[in-house]
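As you look at this complex, bear in mind that one protein chain is not there, while each of the others sits in place.
Coming up: chain A.
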């Protein structure tokens, strides 16, 4: 298991380097920060002084290697905007995103397992068709439109829920609903599909022949077999949720990493942007490794490297 983990970590190193490289150079294409941070009337001397203070006077390649050296010492630079260490800015914003994404995924997985299993239990029954309609609608609604509709109905018209912010449970409802719809819809379909095949597999008949009740058959025998495909998709959805936090955090003014990224792009706050992307990428790599570990725990055949 340790060797397996180590292999995965090593193989993640190169893509991570590509991410760092990409963000570093792309960020610098957004323009010269001096135009934003200095008054229009700034003299060339003031501009040169600003560039020298922030290291922008060096050739970009030199800047990049300096940056790599800093990362190696866990120094992520300072925010141009607030002079706060970039790492601090990112770490302050990240928990808000993780809480939102984590809560949403938890709800999505639990709801999808229950609804998907019930639908799969009697294929083509009324319950199955209802679940199918609900999930395909849910998976296809554009989230930004849904978010705005939610605000319109529940905040503006009914005045039940706040439009933005993080104060109190009520503030969580609309962002979670917005983030929830797509993962929920997709997961219901995946869970249903893999549960239909697990429930018709010979081993479920054998379980029944031992006197196992339906709860044990569905949630004991079938679900564990059906878990792998659902887990793959859930991992993928979590990744896109962390990335997609940008939309929801912007609409609901949620102080998470998505909003921080957008702000730092607009402000050409390179250090913060780079740190935010790096942390997100690390999280995604960690998540993928976690999913692989889950596979191995769920199925001995993965652990032992057996195919089929």
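Assume a residue touches a chain if its C-beta (ideal position, glycine included) is under 8 Å from a C-beta of that chain, and two chains touch if they have at least 3 such contacts; residues count from 1.
As a convention for this text, contacts and distances are computed from a predicted model.
Protein name for the hidden chain, per its UniProt entry and selected from "Anti-sigma factor antagonist", "Cytochrome c550", "Na+/H+ antiporter subunit C" or "Methionine ABC transporter ATP-binding protein": "Methionine ABC transporter ATP-binding protein".
When you scan A:7, A:129 or A:224 for touch with the missing chain, the hit is A:224.
Taking the complete complex into account, residues 122, 201-203, 205-213, 216, 221, 224-225, 298-301, 306 of chain A touch the chain not shown.
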